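A quick write-up on the structure given underneath.
What you see is the complex with one protein chain gone and the rest in place.
Chain lettering (A and B) follows the sequence in which the chains are written, and residue indices restart at 1 in each chain.
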Amino acid sequence: MTIAARFYVDRGAFVLDVDVQLPSRGVTALFGKSGSGKTTILRCMAGLEQPDKGHVVFNGEVWQDAERFVPPHQRRIGYVFQEASLFPHLTARGNLRYGWKRTPLAERRIDEDEIVALLDIEPLLGRYPDQLSGGERQRVALGRAMLTSPSLLLLDEPLSALDRERKREILPYLERLRDELAMPMLYVSHSHDEVIRLADHLVLIEDGRVQANGPLAEVLVRTDLSLSADAEASVMIEAEIVEHDEQWHLSRLVFSGGELWVPRSEYAPGHSVRVRVHARDVSLTLEKASGTSINNLIHATVTSVVELEAPTHALVRLDANGTSLLARITRRSSHLLGLEPGRTVWAQIKSMALLD
Amino acid sequence: MLKTRTFFAAVALLVALPAWAAEVKVAVAANFYGTLQKLAPLYQEASGNTLVLSSGSSGALYTQIVNGAPFDVFLSADAARPERLEEEGLTLKDTRFIYAYGVPVLWSVREGVVDAEAQVLESDDFRHVAIADPKLAPYGVAAQEIMTVRGVFESLDEAGKIVRGQSIGQTYSQIASGAADMGFVALAQVTDENGEIPGSHWIPPADEYSPIAQAGVALKRADDAEAAEHFLEWLQGSEARAVIKAAGYGFDD
Partner (left out) sequence: MLLPQDLTALWITLKLASISTVILIVLCVPLAWWLAHTRSRAKTLVEAMVTLPLVLPPTVIGFYLLLLLGPHGFVGGFLERIGVGHLAFSFSGLVIGSMIYSLPFVVQPLQNAFASTGTRVLEAAATLRARPVDRFLTVSLPLARRGFLTASVLSFAHTLGEFGVIIMLGGNIPGRTQVASVAIYNHVESMNFAAAHNLALVLVVMSFSMLLAVYVINRRFKVVGVAS
């Protein structure tokens, strides 16, 4: 089950030329800087924009080809904009029901009560959009899009107009949509945090072209991409909560490469979580350090060493029993430690973000 | 030396001009405007004074004069308004007189529409007949009288066939443009240079309407009372009268 899309858009200074196959399950992130073309791709996918040349097939259904163009209202998609764009003349409930009313009975899989409960928007229903906060509006917008029972949910940087608090508030709802409703999503973003937390699949877009297209964890550690070269370079580790330490307010996680201590998580033992580890937070020692304040020491083998553009730094890719790690260190250190593929080292993780 | 000589020459020239080259501002009823335009150069030659003409409906002009419009002379389409002005003390003594009698004519810009007996009025062959609003213009009153005598006014009015213009000037253009099939205007308006009348017309017998006595008067507000009176006197003279008669007006004598 896939989405096949080819778009060519020529706007003079900016040219978009992509040809991708994407999974039609799970969350696929379209990731890149502002102006890279990711929003254009999303809009072309939705039919809100017509490329100069385009071809879209969704699970065997042709949405666009040389002869045909299926308009947005006939594609079974949901779309969430950066600013909620709720209808100002309707209440939240009116907004929710707008698409639902236009969905034939036979196609309605998701119902209003379910969505209202899932997104916690019960108290908002009677209010008008200008009486809602940004975060509340965005939740209603999500609900509105979901109630058309779409086969694919397209989200265009839904959180970037919100402040950090609101973002943190809404991300869990997005996770719920992904986990509880199994809604396939195409998620456009330039935020590492959002992508690493939500995505299963990552498409990296740069200057109107696709640079990478693959499972999240794999794409993140590729040393040939600009992704791993920039300051935000990270890896994603899927780990399971084993226990909570009430004395020190920590939780212990276990993954293929060993164990990690993180600030106490809300979730119960047995729950899987994603952890983001910045390359800049990983330092390396040849021997396991003792008497160190760093709690997380992982035994790993060097897979490759890559010189970065900054003349001072290098990127080291490591393998910890099946999980990849990245460490950003000085070239001097790399030289002094004699790092080369095959060398075993200890990776010290100073801090990590527990994405929950 | 040259400069001084030029200077004295200019002064001499200025002094040689007529001492009273006055301007007379005339408010004239629409129907007489064309005729007055023909009279103006004649007067200017005779007196050296210039005429400045403002045309309009007698009603509009009257209202303006009452409210302080700066005219020197008022040539109305009726006798009542100049009389009213005199009663209100807005005129110069003993200057009111009748300068012409208006002759109404039923006219169409197209030939064959108006017949010699004006039987077209009683027929159904036309859509609209235009008249000046009787409330505003004496020619309109005459038109109404003529149509009443013929017994057609009420029926035509009810049928919506009577178009009322704000002034005889507007009525004329409504007929001339062909928008109205025919209508009542002043004979002076339709008589051309050679004394001929284009299209088709009918001149009603004088007994079918009250005489349209057109009176003129000099106004108290006149900047130059002497010039104003002078003009009105000239208007009663033989030279002026000849032109007025040729234009299509009548006289009492």
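Remarks
Note that a residue touches a chain if its C-beta (ideal position, glycine included) is under 8 Å from a C-beta of that chain, and two chains touch if they have at least 3 such contacts.
If you're wondering where the values come from, they're calculated on a predicted model, not measured in any experiment.
Remark: the omitted chain is touched by one listed residue; of A:Lys33, A:Arg102 or A:Arg332 this is A:Arg102. Checked against the hidden chain, the listed residues A:Pro88, A:Gly291 or A:Pro311 yield one contact partner: A:Pro88. Only one residue from B:Ala40, B:Leu53 or B:Ala179 touches the chain missing from this view: B:Ala179.
Between the chain not shown and the residues B:Gly34, B:Gly59, B:Pro204 or B:Gly248, the one that touches is B:Gly59.
Shown as candidates are A:Ile3, A:Leu16, A:Leu30 or A:Ala46; the residue that touches the absent chain is A:Ala46. Along chain A, the points of touch with the absent chain fall at residues 46-48, 71-74, 77-79, 81, 83-89, 98-99, 102-103, 128-130, 134, 137, 144-145, 148, 154, 161. Taking the whole complex into account, chain B touches the unshown chain at residues 57, 59-60, 63, 127-128, 130, 133, 135-136, 157, 160, 162-166, 170, 174, 177-180.
Rule of thumb we're sticking to: only the chains that are shown with their structure count from here on.
A straight line joining the Cα centres of chain A and chain B is 90 Å long.
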